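Below is a structure I'd like to ask you about.
One protein chain is absent from this view; the other protein chains keep their places.
A, B and C are the chain letters, set down in written order, and residue numbers restart from 1 in every chain.
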Amino acid sequence: MKPQPIILKVLNVISVLLFLAALGMVFLYAPLEATMNYVQKIFYFHIANAWVGMLGFIAAAVAGVVYLIKHDQKWDIIELAAVEISLVFFLIAIAAGSIWARPSWGAYWTWEPRLTTAAILEMVYISYLLLRQGIDDPDRRARFSAVYTLVGAISIPITFMSIRLFRTIHPVVIGTNSAASQGSFDMTSKMLATMFFALFTFSVIFVNLFWHRIRLGQLAQQVEQLKLEELQ
Amino acid sequence: MKPQPIILKVLNVISVLLFLAALGMVFLYAPLEATMNYVQKIFYFHIANAWVGMLGFIAAAVAGVVYLIKHDQKWDIIELAAVEISLVFFLIAIAAGSIWARPSWGAYWTWEPRLTTAAILEMVYISYLLLRQGIDDPDRRARFSAVYTLVGAISIPITFMSIRLFRTIHPVVIGTNSAASQGSFDMTSKMLATMFFALFTFSVIFVNLFWHRIRLGQLAQQVEQLKLEELQ
Amino acid sequence: MIAVKKLVKRFGLKTVLRGLNFEVPEGEFVALLGPNGSGKTTFLRILASLSRPTLGEVCVAGYRLPIQASAVRRNLGVVSHLPLLYGDLTAEENLRFYGRMYGVLELSQRINEILELVGLTSRRRDLVRTFSRGMQQRLAIGRAILHDPEVLLFDEPHTGLDQDACDMLDRLLREVAGQGRTVVMTSHDLARVEDLASRFDVLSRGVISASASCSTFTVRRWQADMDRPQTTDHRPSSIVHRRSSGFLNAIGAIVWKDLAAELRSRELLSAMLVFALLVILIFNFALELDPLTRRVATPGILWATFAFAGTLGLNRSMAVEKDRGCLDGLLLAPVDRSAIYFGKTLSNLAFMLIVEVVVLPVYSVLYNTNLFNPGLIVVILLGSVGYVAVGTLLSSMAVQTRTRDVLLPILLFPVVIPILIAAVKASSGFLQGLALTEVMPYINLLIVYDVIFTAVAYMVFDYVVEE
Partner (left out) sequence: MIAVKKLVKRFGLKTVLRGLNFEVPEGEFVALLGPNGSGKTTFLRILASLSRPTLGEVCVAGYRLPIQASAVRRNLGVVSHLPLLYGDLTAEENLRFYGRMYGVLELSQRINEILELVGLTSRRRDLVRTFSRGMQQRLAIGRAILHDPEVLLFDEPHTGLDQDACDMLDRLLREVAGQGRTVVMTSHDLARVEDLASRFDVLSRGVISASASCSTFTVRRWQADMDRPQTTDHRPSSIVHRRSSGFLNAIGAIVWKDLAAELRSRELLSAMLVFALLVILIFNFALELDPLTRRVATPGILWATFAFAGTLGLNRSMAVEKDRGCLDGLLLAPVDRSAIYFGKTLSNLAFMLIVEVVVLPVYSVLYNTNLFNPGLIVVILLGSVGYVAVGTLLSSMAVQTRTRDVLLPILLFPVVIPILIAAVKASSGFLQGLALTEVMPYINLLIVYDVIFTAVAYMVFDYVVEE
């Protein structure tokens, strides 16, 4: 395993600094929201995590398609890395969303389209991991995983649409204030700035983690290789 | 295959005669019931079929136990014969019961303990046939079938008890008239005589059919034997 | 006839074939020897176009793999240690099915010839399930030469046969090979093949490590030819008339095969139906449905029942293909892979619809509700199409995994949730007599799902079945 390249090391530092700055902005710069008070601070992390989850989700689907075209094990590693990151960040987003929603909805969970779709996405990814676990041959594992990522990626937007048709009481955050009773609030410009900064920060963190996870995957592959050589 | 023994031939004739006599009693001797009119005639067949189904059910369980003790293929044939007869007669009983119940319940089906238990019994027996179909080795097929008959035989009374606890609106036929609104009626002595004659007739028919079905099973076994010899 | 240059095959990190060179001239019978685990089967699967070479050139019957796979398949017959036959079809029906997949013309006459050749004419109407291992293997050889291929591949055809069956098989192999065909046969047992082959190659550690020709062969071969004067080394190529098996033709053959087998065994449909009824029973007791709740819950119960019974059917339908190697049999046919997908999808859809057609009136009687509604029929059709389109794709994956007992519903349910939602809403819309405009969004969603997923499955099915 080669040592971490310089850019990655720099990225590590930038990620930490940006994260600290984002923390500062959320708690010191952004104003306190009137009705929800400090609980509203969670909103920034909820959005940012969901955003990163989305990035990972798209990256996984792209890696899947590329794998099916190129048949190169590398893309399987990338795909798995993206799925795992997406899995974790969506989970945090769902948890944060639940905590944030508690005061406005009176419950930790509502069957609201975005939340439910995120939960179903989690299920898709856990099924993905179970699928991988059930296949020993690495080629077949990579092929089937790529196909399943693709199927999942196409099904998730349709799932969202269908649940949206089914029912919706999610706060409409940016836009009219008509749905105030359902937990929306007015975004001040400071809040907006904080939100975008959080999105940017988490995107950088995503790239950083993604890189680390891919390196870990390559390392795991090398270990497998060494074991195999020892066997022969 | 030996020709039918004399007793079986005599039984064939007796069965037909008894059946004709029973038909005559039901339609000519037994009085018309006041509220339900001719539909009530079905009652006799309903009861008689259920009775025969029960006989077959018990015979199957006994044959299963004997098979497990003796490991003799003969008892497997007997068990299968009993199950098939029971399956058919319970089905007729359920259908007759539905038609009979239609005017009193206003629907062909109610989730009433006896009816529902009979339906579940049908499911057990269909599962039994599917189990047999899925096993090629005749020894194992016989063993597993016997075990499953036994499990079914024990589960059915408990099922009946639990559904009875759950809900009950079945007509209480013999006894008080309090449940009149639920489809019960007064049994006159003529009706009672007809009912018992029907029960007796169908018991004889059961023995006759059982015998025939066992002979058929033995025949099938001989065919299998011949095919096997041809193969070797 | 077969030319392999520097063939490398890796499974992930494990290299099985390491730059293998191999050549077989037309009409020769080569025995490929090697211990268990030396890669014989992998090599033969590559020659058979079932597995992709990682590197190197592979030419079979004058065509290159994997690019001209379809042309290779037309000229290739394969016998493996699995029979690649359907147990619930008769000998004749099996041949008829494969004949249709290969587009063999004058099929009935050809089937008679083949059955005569393999000595199964008297058993032609018996189910293959009832055949002994030796008879199955003879029929498998009949299947392999049905379309009169130029190249034959035998992968340890003697596995699991007793002495008599082996001798009978050898006679048949000699006869079949004697008609000027090019043959490669693997074995781990030299004694087994020394009477048959004209050359022995030894495969060891991923390359051909030794090669020897058998001098006595020519004499024997010549004698064999004397016995059957009609065959020559350059055999006439027009004994069997074939046309390129059409796309629709292949789909039709697969659907016919599935329905014929099911009509006979009825095990898939009866399992689905019994399971569906059990699910309804369980719902009844679990939800304690009073008439009011029932009206609201009916569409949900119906669709949950269809979904659960559906996975059972999909699982079994694919397991049947996998267990006796029949999936390989389908993949060996010179038809587009998507024809296989559509064929399986259509038969799965047929099973699902049959179950639904039976469940609906039963449910109506049991719960005293009227479910006969043309709108509902449309919803059921649309919903089933989407469910089966994804389900067939995912079940072909699930059946190839170690955890196949449990994987299908786990893979399938998260991605069919939109179908279930839309189908439930649309069904309850129709049953409650809502205006069509209120139901249309769900119908549209179903149509969108059906179209998108049929297209996606069509595109990726190749990756699911090809190694």
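As a convention for this text, contacts are C-beta pairs under 8 Å (C-beta built on N, C-alpha and C of every residue); 3 or more make two chains touch, one makes a residue touch a chain.
Since we're looking at a predicted model, the values are computed, not measured.
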Quiz item: Quick one: which of B:A21, B:V39 or B:M123 touches the chain that's been left out?
Solution: B:M123
Quiz item: Which one touches the absent chain: C:L173, C:I417 or C:A457?
Solution: C:I417
Quiz item: Which listed residue, C:E57, C:E116 or C:D189, touches the chain dropped from view?
Solution: C:D189
Quiz prompt | Touch criterion as defined above, residue of B:K9, B:K70, B:R140 or B:K190 at the omitted chain | solution = B:R140
Exercise. Against the chain that's been left off, what residues of subunit C make contact? List them.
Key: 35-38, 133, 158-163, 165-166, 189, 204, 267-268, 271, 274-275, 278, 281-283, 285-288, 293, 296-297, 299-301, 303-304, 307-308, 312, 315-316, 319, 403-407, 409-410, 413-414, 417, 420-421, 424
Exercise. Just the residue numbers, please: which parts of subunit A touch the chain that's not shown?
Key: 98, 107-109, 111, 119-120, 123, 126-127, 129-130, 133-134, 136, 166, 227, 231
Practice problem: Could I get the residues of subunit B that touch the absent chain, sorted low to high? | Solution: 68, 73, 120, 123-124, 127, 130-131, 133-140, 143-144, 146-148, 150-152, 154-155, 158-159, 161-163, 165-166, 221, 224-225, 228
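Following the convention adopted for this analysis, only the chains that are shown with their structure count from here on.
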Quiz item: If you average the Cα atoms of each chain, whose average lands nearest the overall Cα average?
Solution: C
Quiz item: How many Å are there between the centre of subunit B and the centre of subunit C, using C-alpha atoms for each centre?
Solution: 42
Quiz item: What is the distance, in whole Å, between the centres of subunit A and subunit B, each centre taken as the mean of its C-alpha atoms?
Solution: 61
Quiz item: Between subunit A and subunit C, what's the gap in Å when you average each chain's C-alpha atoms?
Solution: 39
